[in-house]
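Once you've had a glance at the structure underneath, I'll fire off some questions.
Every protein chain but one is kept in place in this view of the complex.
First chain written, first letter: the chains are A, B and C, and each begins at residue 1.
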Amino acid sequence: MPDTNTREITFAEAVREALAEEMRRDARVFILGEDVAEAGTPFKVLSGLVEEFGTKRVVDTPISEAGFTGLAVGAAMTGLRPVVDIMFGDFITLTMDQMANQAAKVHYMSGGKWRVPMVMRTTLGAARRSAAQHSQSLHAWFSHVPGLKVVLPSTPYDAKGLLKTAIRDENPVVFFEDKMMFKMKGPVPAEEYTIPLGVADVKREGDDITLVATSSMVQVALGAAGLLEEIGVSAEVIDPRTTWPLDEKTLVDSVKKTSRAIVIDEGYGRYGVTAEIAAVIAEGAFHYLDAPVKRMGAMHVPIPFSPPLEDVTLPTERSVFDVARALCNRS
Amino acid sequence: MPDTNTREITFAEAVREALAEEMRRDARVFILGEDVAEAGTPFKVLSGLVEEFGTKRVVDTPISEAGFTGLAVGAAMTGLRPVVDIMFGDFITLTMDQMANQAAKVHYMSGGKWRVPMVMRTTLGAARRSAAQHSQSLHAWFSHVPGLKVVLPSTPYDAKGLLKTAIRDENPVVFFEDKMMFKMKGPVPAEEYTIPLGVADVKREGDDITLVATSSMVQVALGAAGLLEEIGVSAEVIDPRTTWPLDEKTLVDSVKKTSRAIVIDEGYGRYGVTAEIAAVIAEGAFHYLDAPVKRMGAMHVPIPFSPPLEDVTLPTERSVFDVARALCNRS
Amino acid sequence: MSTVTGQPNPKAKTKLSPDAATWLRMYRQMLAIRLFEEQVNELYTRALMPGLAHLYVGEEAVAVGVCEALQNDDYITSTHRGHGHCLAKGASPNRMFAALLGKEAGYCKGKGGSMHIADPATGNLGANAIVAGSVGIATGAAFSSKYRGTTQVAVCFFGEGALGQGVLYEEMNMAQLWKLPVIYVCENNSYTEYTHCSETTAGDMAARATAFGVHAETVDGQDVRAVHDVTAKLVERARRGDGPAFLLCNTYRHHGHHVGDISREYYRSKQEERLWATERDPIKLLSNWLVANKHADAATLDKVHAELKSEMQKAVEFAIAAPYPSADKASEDVYA
Partner (left out) sequence: MSTVTGQPNPKAKTKLSPDAATWLRMYRQMLAIRLFEEQVNELYTRALMPGLAHLYVGEEAVAVGVCEALQNDDYITSTHRGHGHCLAKGASPNRMFAALLGKEAGYCKGKGGSMHIADPATGNLGANAIVAGSVGIATGAAFSSKYRGTTQVAVCFFGEGALGQGVLYEEMNMAQLWKLPVIYVCENNSYTEYTHCSETTAGDMAARATAFGVHAETVDGQDVRAVHDVTAKLVERARRGDGPAFLLCNTYRHHGHHVGDISREYYRSKQEERLWATERDPIKLLSNWLVANKHADAATLDKVHAELKSEMQKAVEFAIAAPYPSADKASEDVYA
């Protein structure tokens, strides 16, 4: 990261900057979604864009997630670069046919002739007291579908650099933003940069245990790493940044060094992203592991509304710390 | 399995018998789907049911997968037991909101007050030269959703016993049938029986390696086990039968005995069912494993139409045999 | 159904011409919803409520006019803006507030919150936080009622934003094909979250039902008497086996999309808001009519107001004092 002209901006601002820069650079890029224009989305992530780019390029839609996602597929095939906004990640349920049966397959089914360069931006994450239909982290579904790429930024810096790359990608890319992170600040260079998809980032180096964490869980893992340091355990925190393509080598190499791993992701634990990553590590670092790879995800329940219930469904710094400590045989 | 009065019937007949018996037993059970009545579905699985139960209980729908699945949720909540037919598993894309946001969550969100006792029957499996939108095995998506149960029968016997249990279950259950298996014959008792959900079945006992296989892959695994026997490797073949609930103990215990495992499932390999099962085994049998758990699934590509292409996307007896042989250090 | 204060509804069967007592009961019910929602806003402002809530203030005549035409065992489904529907169908304010605060005593044991009130005892199949998410459920309940041979009717409430969801058309098609006793009540308050319906809705709203052969009516959603009359007819029709109907109610939400939506001038004018709050307020319109027609005098109405106010106050206190569920409850109720 160049450290000249680096400012502290929020995650939301980083996303907005990425969009604005790409829209200035490429007239084909446009935004499509519910309440994206004057309202700038309920999270205000897009505030100001319609003022600069007009309603031709920042398009308010009806509440038709399947419909406008499908429309974006066709627009992408015929020369545009849509960025679709799905307000809550829970609503991707409505877009699965357009994404999995259309967007993901058009290129292959046409023998490589048609392309679908589109981005779907959506959210993940619980802890907002929004209950079961507004709190899910469903990125495992898209990660399972060949033809899609899936991005999970965890810092303002990553969000900006990865989103710009996603917009320039020739394929359908799904970009998940943690709702709780929009106001988080971090350093972002003023000069332009991009981050390639498929390259994991070592968020913290360490020797004793690898914490593989995605999106919202990266801060949790870093917090746990801080607690572990206090008991003399040096944790490495790695953020894959994209679940597909997946940077297996960086993950496996880290575990070969540390011999222990926990995979932490906010999706449901069962049949989720942690399973794939744990399986990759367990296979790739088989001869180096001193303990089984542990997985931590959302409790396998619909997310409850009540604060004391919701709070126990998610991995926390403390719970990660506890699992790590046990794994390292410290008491 | 009681062996008196056991007949050889096809998988399709077993499904039909289960439905007919449950419909006779319980007037609340009805069938809803496209071309289910006079046509008995394109696969003819339901032939004859409308003649016995009439169009009130075997209901042809418009081509509205989301619509009739949603309707089934409401019918289930208010005293009926719908069995929804989704012709090809590829079309579950259209039902994800109804299944994941409604059916799966109603019970929990209502604090346990409403129930959704419904079954969705659908298909999985490639190799029919039907191309990318009619060949997928997407059961990993449903397995990821708390509140749903997921069943993957691999024999006529299992199909009948599990479907009867699914219909009697108080929860939404998704039942995946392999399209290529409908004509496969197997022994099925004439007397009534049911099979509990969440109990794996050892399809073949062995000592040297565990092949965990689901649905269409069970026959493949059994075939591979036969080939392995020829080179002196004794393979145990275990069919979990349900991905949720998952009978972890049976799987882990087997691998504790054999020390080696391959997990084989026809879904896409990445972020699929094999990942969860492999992770469960790698953790549960950590101290017993002599080699990494291997995973075999569909190649991570949309299923191609052309026979020579489609054929290489799926695990085969031979490819399972090869992986197993290498894992057991035989040459 | 019961009124908000718990008296059983004396009607054995829908009456087409309600008497003064009925209008007064509707007045009480509308006012109860209004005062309930004012308390919700308070709870939010005082940071006592987790999350957000979508207030029904201004739209009370729809829920009350419709639900008064239903029996207790008729079904409703509701939306993110659902408190009014639930109360009108007979929910208790105590347990509603407790639900909103995530307390164990609440409907749904704290698991659902503001957007997921459900209650089998009053035929409430549940509020739904997915726009149009309950259209299938309501249609399925009507299917079930017909299949089981009861005369239960299902009412599906949704905002005009739900007209954007394709599943609505899939359901209306099946409802009409199979003549299901379901009434789709579209609450057209002109806005989705922050976008006017003219930007999201082409053609004619009611025609979207008639295109599927579904009988449609349009009514002034601020006039509880009109809403009730037309609903009573549609309910009779549905019970008779004549099939589904679509009822378009033109209405308005006084508050923002949710309690936190305070600065609204970028999407609608203060003047417009003022107009609806003064000239078109459903409670004022009814109280004026009650007084003008000598069905009630000002003192009676004031007394109702005072009673309800204290009832709501007590309900809030009940909810605040109620305990949270213990954390181990999180993993219960996933499977039946």
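FYI, a contact is a pair of C-beta atoms (placed from the backbone, for glycine too) under 8 Å apart; a residue touches a chain by one contact, two chains touch by 3 or more.
Keep in mind that what you see is a predicted model, and the values were worked out from it rather than measured.
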item: Of C:121, C:211, C:226 or C:277, the residue in touch with the unshown chain; value: C:211
item: Which of A:42, A:125 or A:147 contacts the chain that the document leaves out; value: A:147
item: Selected from A:11, A:68, A:141 or A:321 as touching the chain missing from the view; value: A:68
item: Touching residues on chain C - with respect to the absent chain; value: 163-170, 172-174, 176-177, 199-204, 207-208, 210-214
item: Chain not shown, touching residues in chain A; value: 30, 56, 61-62, 64, 66-80, 82, 97-98, 101-102, 106-115, 117, 146-147, 149, 170-171
item: Contact set of chain B toward the excluded chain (per top definition); value: 34-35, 38-39, 42, 60-64, 66-67, 90-91, 94, 128-134, 299-302, 304-313
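The rule we apply is simple: only the chains that are shown with their structure count from here on.
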item: Furthest chain, CA centroid comparison against chain B; value: C
item: Separation of chain A from chain C, taking each centre as the mean of its C-alpha atoms, in whole Å; value: 37
item: Separation of chain B from chain C, taking each centre as the mean of its C-alpha atoms, in whole Å; value: 41
item: Approximate Å spacing (C-alpha centroids) for the pair chain A, chain B; value: 30
item: Sequence positions of chain A contacting 2 or more other chains; value: 90-91, 94, 131-133, 300-302, 304
item: Per-residue multi-chain contacts in chain C, two or more chains; value: 108-112, 116, 128, 130, 133, 166, 334
